[in-house]
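Note that this complex is displayed minus one protein chain, with the remaining chains in position.
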Amino acid sequence: MSKASIGRQTTWVEKALRVALYTVLLIMAAVYLMPFLVMLLTSLKDVEEIRTGTLLSLPSTLDLSAWSKAWGEACTGNNCGGISPYFLNSFQIVIPAVLISTLLGAINGYVISLWKFRGSDLFFAALLVGCFIPFQVILLPMARTLGWLGIANTTTGLVFVHVVYGVAFTTLFFRNFYQAIPGELVKAARLDGAGFFTIFYRIILPLSTPIIVVTVIWQFTQIWNDFLFGVAFSGFDTQPVTVALNNLVNTSFGGKEYNVDMAAAIIAALPTLAVYVLAGKYFVRGLTAGAVKG
Amino acid sequence: MNTKAANSGSQKTQSGRPARLSLADWMPKIVMAPTVVVTLVCIYGYMIWTAVLSFTNSRMLPSYKFVGVDQYERLFNNDRWIVALTNLGIFGGLFILICLFLGVVLAIFLDQKIRAEGAIRTIYLYPMAISFIVTGTAWKWLLNPTNGFEKLMVDLGFENFKFDWLINPDMVVYCLVIAAVWQASGFVMALFLAGLRGVDGDLIKAAHLDGASTFTTYRRIILPSLKPVFFSAMVILSHIAIKSFDLVAALTNGGPGYSSDLPANFMYAHTFTRSQIGLGSASAMVMLGCVLAILIPYLYSELRGERHE
């Protein structure tokens, strides 16, 4: 009897359900895509077209002037050089911060999972809490500290802050990954005569490529998208692009130029979007790894 | 026997050990030291520092004149703080519920052997890669009462269509919900999809052999087994909600007035622009309390679960 029902072709009810399913999924896809599409369309229109047309109307000509203005001329606060300098600031902050925090995370994870010592698990638990505290509780003391260290309002200061508060996550990632490596591997290498760093460099690091990719992508996205530290700890000319974008959008000289706002927003989103499109698999793995297992 | 007598206590062992205290044995501790120091100072030390400040009368500069719980009293008598807390309740509650609902539904739908599943998943999740500032900027334009969504609908023929939530103090918080859901629901979907893929296939086969329909299988077998995912997602979403600062900054800047403030924005404004460090610190501590109230039971159950394995 069950054989017959399997052999039978799908009924029309099942077919209708399939159609409904696909319809819902595609509509939702459109909903998720819509804001980005509107941004793109708006950035290609001129101010006049924006006023007369609607969100979804197509631009009559391909007008890239809003893009060049956003990049090089738009005013953010009192500065009218576009967001390009801030875009570069972001890279100046992100690259060292990602590299340092990833390296520290790898070493910490290596120690916590393969060279346990008295208190290392307790410390890991303490560090884990660091992933979750609302950063509001450290903002003011950190601002004072950066002042004392003489790196307030500098990109160095921002790199420092991002490393300090990123290392909890990177350690978590590497620790969970290294937890799956049998401890016997380290024992074998120790008997073979390898030391702490040799084992790390020759045996553990070559196994770590996937988690390095996940961590680098996670950190890149987090730090690039940061606003709170940027706005609290940067000076006028060391702002990251998120802060500059917010200033640009909230600066109103005369009429609002939505096309420039949208172009600037897309520019600010481009690096992380590119990473997502190129390495989405690792991005998702980072998201779920940070989330599912603590 | 005589060795035992000589070794009474552990002191002998301690004195016998120094031969092994080479640099190599200390290496793990040495390389961890910077992180330990930084964590103790920059997380726990600063937390205590802020806690201390919240009991002082600090205004523009930190002072250490203690005033007891005055700042907390002022905080909860402050209308703007009450608005921010209420907003957090509305925003957080709706944001979490809608994200969970959308996340579960989309994950189950996507789990039905959908063609182009990868592409659809990519589309649902891409907002998570974007900064809240960009999200806020985009939705500020979409929800713009004169040129945005409202105009689109009017031009489509719905002439009396009105959509002015962004400038309506009673409704503006829902704009935050819309933008935040757009950004984070795909992430919840990804969490649940990963959870669904992790359900033991034999369990589902067994349910089908027991005569359960697909719907019943999901309701009675699969979803209950995803309870841990529900908890994780809820913790992460509430964490996002409590920390939300940039979305408000970009989408509404707290306005109109302070009707769309969230606690994070309150804290920032009072600490850095309104020279009320004591009050700002008190608000930060309340935020910390909210996070811990959610986090500690979660971590406790997680760790207990781990021990059971």
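Labels A and B are assigned to the chains in the order they are written; within every chain, residues are numbered from 1.
In this section, a residue touches a chain if its C-beta (ideal position, glycine included) is under 8 Å from a C-beta of that chain, and two chains touch if they have at least 3 such contacts.
Operating definition for what follows: contacts and distances are computed from a predicted model.
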item	value
Absent chain [UniProt protein name; select from "3-methyl-2-oxobutanoate dehydrogenase (2-methylpropanoyl-transferring)", "NAD(P)H-dependent oxidoreductase subunit E", "Nitrogenase iron-molybdenum cofactor biosynthesis protein NifE" or "Carbohydrate ABC transporter ATP-binding protein (CUT1 family)"]	"Carbohydrate ABC transporter ATP-binding protein (CUT1 family)"
Sole contact to the chain not displayed, among A:14, A:73, A:192 or A:237	A:192
Among A:20, A:95, A:125 or A:207, residue touching the chain not depicted	A:207
Contact footprint on chain A, counting only the chain that is left out	182, 184-185, 187-195, 198, 202-203, 206-207
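We adopt the following convention: only the chains that are shown with their structure count from here on.
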item	value
Centre-of-Cα separation between chain B and chain A, whole angstrom	15
Residue ranges of chain B in contact with chain A within the complex	24, 27-29, 31-32, 34-36, 38-39, 42-47, 49-51, 53, 62, 106, 109-110, 112, 114, 120, 122-142, 144, 147-149, 151-152, 155-156, 182, 186-187, 190-191, 194-195, 228-229, 232-233, 236, 239, 242-243, 245-246, 249-250, 253, 263-264, 267-268, 271-272, 277, 280-281, 283-285, 287-288, 290-291, 295, 299, 302-303
Chain B partner contacts - residues on chain A that touch it in the complex	21-22, 24-26, 28-29, 31-33, 35-36, 38-39, 42, 50-51, 54-56, 104, 107-108, 111-112, 115, 117, 120, 123, 125-130, 132-145, 164-165, 167-168, 171, 195-197, 221, 224-228, 231-232, 242, 245-246, 249-250, 258, 261-262, 264-266, 268-269, 272-273, 275-277, 280, 283-284, 287-288, 291-292, 294
